[in-house]
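Every protein chain except one is present and positioned as in the full complex.
Letters A, B and C mark the chains as written, and numbering starts fresh at 1 in each.
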């Protein structure tokens, strides 16, 4: 019966190598030493991200995002990056404005969810200058999980029969036990991942609160991992509740302490997203010339995240956003 | 090249159906209602476990085990059960003494780790009266994870080329992307799982501290799940830290409050295992007649867990074991 | 003149399809409003899930992102996207809602692009996000959408999320889980289901103020019709009150 079934495959390009033995060879030589990894965003990006690399960003578009790293990637003018558009919203707005991306694995892009679409990201994708391969949110999650598990693929039951599959790089297989058709999603081992966390120690042992999206798998799957953190905590705090460790030190290459570092995004339990600012950004994007000026002022002309935050209201703004997060802003 | 490779398969019996659509059909009709599920061990076992079912036990042999449910299964004389021997130690001693098992998926059995081997379990397995299929600890973990993911199999890179594989029910497959050989582990959807937790609410939302072994996947994979818990907590406690919820209510069919319920096993942060008692049990097993009397007194003649605990020192004993757990027992 | 608008009607009708004790994955906007309305009326025990990981929250306000803090406010669980999607894949999730730029007679939905060159689309949309996954793995998919002949088309440019594909058993032959598929399409004009056999879209209820002709004229393909066509039960006063006062007091959604 298996003979009868025709097994299809997606026709688009795979932007990363799923080979598990090649990944193992890299991980064999990745340092497992528990040493102080605290540094600056500038140093982390300079040292760990190369032009042409495959880039992934933790969190969820405008929730718990490592803004300092995104801005630094733009300021260092990193080029020809492949990017996982795994509900990519404000993170993608920044990378597209910086012209950093030329290959895009798409699950959800150019939109900002209930806030509407990004004219600038849309222009970039409609220009034909970025190579596009289609996936889905679960597919990218499972591709990252396959890598975290040390595999070259994971089977799943979504996407089959659609054009999303047709324009992906997936392949159909059969279950050897039931003969059922499955899609095989190729493992995604990113070169670089940046993840913003609530707290971590100097070694990179981290706590995250709220939805975790794919970040536990991402920290394990990526070859180089940078954490930005709201605050650095003592190692004793990690050892007090070992079941609560979200990311362990051996996954992490660099730790950057960036209080309020998800701004203008939402940081659960800390501060809500700056909706007025995100709306302003979307509006200005309608006029490419105006947006160039705006983006220059916001990113190229600020030398680090603290300057950027200061430019947009600083701690006073955060105090307001904290009240919104805590539902205590109602008069 | 793929043509050239010969794909092998294990020759032993698969004791459970890996079909994902059949499992979905069951889960479609499993209640998702968040209702009070508190009951007794007696009712839970009577209602949710049938002769011939596939049984799984959470924890790790003599760590965080649901002793009350194990004893109740024996007292209700459940028969012809299939059992996942996933580092099965004291749990298996109890089930074998009750003659409840006739099919055994083996990863680790008959031993009690550093404590030595169980003469009684060994006699049972050497008798030839129990059907045996070989696996490994990771393999059983991944078989359970495959079910938790709603699949019929998961690929992995262990076990190939060994007699453990030869006497399993695994099958080899090829990665459609790299051509690498993988083993496909069939999903394990147990009929029944009993898991002991630190705390849960009346709906079955649970917290567990310390190593989790496979219990998060097991609670999702099993068709019927019974939690025994050290203590019941208010639902508000669960909602205070939603990221800390270890098992959510929709996986759970019954909740039984059993303080000290992992005795004589270790309960992390609560009390250490009763090593003197486990050693006595192992010694008595050497003489089948003596052991019959011992087991009758311990299990058949006690009507519930509290009587069993009382028989073995009650709360006084727990206080001593708590001091050992907390490393405060040294003179 | 009816004292409710089309969005209010669609939300009230959608909410009635969510029975107590069911599980539903929703996005932001109307689907979330429908689920909240169901909870506050006949389904206090409805389990609301968000794909980014928030499950069974006590929603203090309309989320602006399916991953923002609101989606796991005092929730039962704040987990990972794979855990949510695997819960769907395991068969534990009853309903989901999708939106899109185009839908065809088999309930296939396009939220990816307009044009015929994928590499250089005429108009690009966000893409699947979790839509394809939820349409593939949840038992019943529903859609709330204004109806017109361009949106309801037999010339869909791109199938982002699977409906019944080419009808009949094609959805299951393709490998998607047995028994899943589109369930209700709720528009400003009517409520559609799908034919048992052919899986072709079929009108079940006609909304107040619309005729069969209106409905067919605003659909790009030939619709099937239920044996006995029943008028849609319009929003009840209590539904509207709760929707307006408790679910969406700022009229973010019902004000559109």
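Simple rule for what comes next: contacts are C-beta pairs under 8 Å (C-beta built on N, C-alpha and C of every residue); 3 or more make two chains touch, one makes a residue touch a chain.
All figures in this text were calculated on a predicted structure; none of them were measured in a lab.
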Item checked: Contact list for the unshown chain, restricted to visible chains -> A, B
Note to self: Using the document's definition of touch, tell me which of B:54, B:153, B:182 or B:308 contacts the absent chain.
What the structure shows: B:182
Check: Of the listed residues B:14, B:138, B:202 or B:323, which contacts the missing chain in the full complex?
Finding: B:138
Checklist line | Interface with the undisplayed chain - residues on chain A | finding: 20-21, 23-28, 30-35, 147-151, 205, 220, 238-240, 242-243, 245, 248-250
Next item on the list: Provide the residue numbers of chain B that touch the chain removed from this figure.
Entry: 12, 59-63, 85, 87, 89, 106-111, 113-115, 117, 122, 125-128, 131-132, 134-139, 141-142, 145, 156-164, 167, 172, 180-183, 209-217, 266, 268-269, 272-273, 275, 325, 327
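Here, only the chains that are shown with their structure count from here on.
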Item checked: Chain with minimal offset from the mean of all protein Cα atoms -> A
Checklist line | Separation of chain B from chain C, taking each centre as the mean of its C-alpha atoms, in whole Å | finding: 40
Check: How many Å are there between the centre of chain A and the centre of chain B, using C-alpha atoms for each centre?
Finding: 37
Notebook entry, point to check: What whole-Å value do you get for the distance between chain A and chain C if each is reduced to the mean of its CA atoms?
Noted result: 28
Checklist line | Sequence positions of chain C contacting 2 or more other chains | finding: 54, 72, 78-79, 89, 137, 177
Check: Which chain B residues reach two or more other chains?
Finding: 20-21, 150-151, 242-243
